[in-house]
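Every protein chain but one is kept in place in this view of the complex.
Order of writing sets the labels: A and B. Residues in every chain begin at 1.
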Amino acid sequence: MTHRSRGFTRVATSALLAVIAFVFAFPLFYLIATSLKTKADLFAPVPSLFPPAPTIEPYLSVLFTRGFAGLLVNSTIVGLSATVLAICVAFAICYPITRLPATPRLRAFVLNWALSLRFLPPVAVVIPYFAIVRTIGLYNQLPALILVYTIFNLPLAIWMLRGFLDEIPIEIEEAALVDGASRWYAFRTILLPLSRTGILAVVIIVFAFDWAEFMFAFVLTATPQAMTFPVGVQGLVTQFEIIWNDMAAGGVIAILLPLSLMIIARRHVMTGLTFGVIREK
Amino acid sequence: MKLSKWLAMLVPIALVASACSSTPSAGTASKLTIAAVQGVEDAGLKALAPMYKQQKGVDIQIVEAPYDDLYSKLVTAFKANDSTYDLVMMDDPWMPKFGTDGSLSDLGPLGITQDPDVAQVVWDVGTWPPPRGPVPPSEKSKPKQLLGVTIVGNVEMFMYRNDLTSTAPATYDDVLKNAKAQNKSGSVAGYIIRGKATNPVVADFLPILWSQGGDVFDENWNVVLDNAASKAAISFLVNDLKGVAQTDPGSTDASDRDKIMANGQGYQSSVWPGEINSAVLDPTVTKVAGKVTFIPIPAGKSGKGVGMMGNWLLGVPKASKNQQAAADFVKWMLQKDTQMTYAQNKGIPSRTSVLKDASLTAANPYFSVLADALQAPPNWRPRTDQWNAVETIIGTHLNKALTGGETADQAATGAATEIRTLMKGAGYPTQ
Partner (left out) sequence: MSGTGVSVAPAHPFAIGARIRTAWMVRSRQERLVYQLLLPVFGTVFVLATIPFILAVIQAVTSDSGRFIGLANFARALGNPLLYEAIKQTAIYAAIALPIEILGGLGIALLVHRTVRSNAVRAAIYIAAMIPIVIPQIAVGVIFRLVYAPDYGILNVLLGQTGPNQPLWLSSPPLAMIATASVDIWQWTPFVYLVMFAGFQTVPSESVEAAQVDGATNWTQFRHIELPYLRPLLLLVLFFRIADVIRVFDHVYVLTGGGPGTTTQFLSLYIYRIGFKFSDLGQASALAVIVMVAMILFYTVVSRFLPADRG
């Protein structure tokens, strides 16, 4: 490759990235802009890109007047619990099929079953889930959502973790086992740290899915005691009216909490995303 | 390892947190839970709840869901015989489904009696099987029961700009004539069509269909949507009115129509009482304050104008454990003084004397029209548990015709064929 063509490639790449970044960012920008508009701004004959007179009224309306702040608490509890539970279960399932001599058939069965969980359209299982959850007395309670979310995120968690565990050489662990360490110790001190990237990716994606889930949250809850934030937000589109600014504020609020969690945990995000972490040393 | 510690810390927190939040809800008669539709329709109900607590010591918990979600929620709850809700709000076209399924309690034995101050049609619409019009074959032998009481009087009406023309359109011919005269491409739409697929476009179309002498079914459940009068009505909507309508009728829902009207970019349209306050009469956004008049649906080729009823009813699910307490709330809500307070707090009452009360007219200029519309009486959507399906079929075809995907004639024939198949499959003597 010549110098010139490399330079051209770099410019083209940067231009491409800039376009992608713009297309990605624009709806987010417009979401924020809309969340700061008044109802009168939204009724302007020609829409404006920026809020003419920014107001935080929609945020106050969503959090306090409508009382969605309580729903955020529910969402957080459900999101965190279901994420942690999904990872624990996924580890419990992935460990034996990747680190121990499971037969290929067993391995294939578990993996295919896990993926197939995602294949059933939710409309059909909504009523069965409703019936089950009521039967076991968990209707309108957060543990029902935690349980359902855990199950529905297993396909992703199992497949991703399994991909990462497969790449960690079994010899590293065996060396520790030979030295007399217990399996639990080897798992905790060797496997867990080495699968950091995988865990991080699974945590982020699974939490994001749990956080935004609507259908099961809607069907399995009845009152604000157990409703999640997306269920509340759904009500801002009524039969006759879309409450644009409150809806946009709801969208921004839904972003802020996971974002702050990530920023708090940024050190882990950064170390999780280093190059070729697995084979080093 | 840091990450594992982090995780190890999270597990107990998460579990404890979820355990703490899971205190089961107590189901005593000191509290009633109402499933309500989200939006202006339950504003009055929310205002009454604290009053009831004060007067009777009963907590009213209102759980809201948007229109379509409320329906699926009720279907699911009734199917599972769930006792969470003591009272449910329902749109009147849902009544046949819940009546057929036997999901609701008869309010008569619980002490609710008909009151002459409320229009007869209001009682009729809450009665199942329906006291007039065709009755579904499976329902003919059932005794009549009062399953729902109207808490939001709602009849589709008509609005036009009184500053642009001085006289109200008396007929749909006037509507079209005025629309042509007022339509200024790009600035004012001669007529605003609410044309979004399924429910929205059907709500806009049925008053036109009925007024022009067409219908969906005849008295024996035969489909007449493809007879000459019905076809003419469809053509009137998708050709004549569309020719003088806003830019994109096919994606327009109620909120879009109200925005166009409030901005002074439209001349006339049909309108539900429930949507008036959120834009056209909202002083913070409207640019047409005092310039919009509300009238009953204009007359069509049938010689009369036929409004469409969209009353919101309150019913008591059979599964509720607080039957009498729930019915007592309904009774209290219907009292005249409660209805006055209700109307002062954005509720839309159904009592004639309240709708006609002079002290309420200034804030609610359409109340009196609504009272007359209820006495007229308006049409209700056909009383069949298949209505949601019929509506979806018609609404899909009308939307297709409005967006140029088929002709008015094709829409009529296509929808009629699908409805016939549906109704025959459901055991109706449809031809």
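Please note the rule applied: a residue touches a chain if its C-beta (ideal position, glycine included) is under 8 Å from a C-beta of that chain, and two chains touch if they have at least 3 such contacts.
It should be emphasised that the depicted structure is a prediction, and the values quoted were computed from it without experimental measurement.
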Hidden partner chain, touching residue among A:Pro58, A:Pro143, A:Pro224 or A:Pro258: A:Pro258
Touching residue (missing chain; options A:Ala15, A:Ala92 or A:Ala175): A:Ala92
Touch residues of subunit A, complete complex, unshown partner: 13, 17, 20, 23-24, 27-28, 30-31, 34, 45-47, 49, 89, 92-93, 95-97, 100-102, 104, 106-108, 110-113, 115-125, 127-129, 131-132, 147, 151, 154-156, 159-160, 162-164, 166-167, 197-198, 200-201, 204-205, 208-209, 211-212, 214-215, 229-230, 233-234, 236-237, 242, 244, 247-248, 250-251, 254-255, 258-259, 262-263, 266, 269-280
Sites on subunit B contacted by the missing partner chain, in the whole complex: 68, 71-72, 75, 79, 97, 185-186, 196-198, 200, 246-251, 253, 256, 259-260, 265, 385-386, 388-389, 391-392, 396-397, 399-400, 402-406, 422, 425
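One rule holds in what follows: only the chains that are shown with their structure count from here on.
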Centroid distance [mean C-alpha coordinates] between subunit B and subunit A, Å: 37
Residue numbers on subunit A that touch subunit B, as the complex places them: 38-40, 43, 45, 74, 77-78, 80-81, 84-85, 87-88, 126-127, 130-131, 134, 137-143, 146, 188-189, 192-193, 196, 199-200, 218-219, 222-226, 234-235, 237-242, 265, 267-268, 272
Residues of subunit B touching subunit A in the complex: 1-4, 6-7, 10-11, 13-15, 17-19, 21-22, 24-25, 33, 35, 37-41, 61, 63-67, 69, 72-73, 76-77, 79-80, 82, 84-85, 254-255, 258-259, 262-263, 265, 272, 274-275, 278-279, 282, 284-285
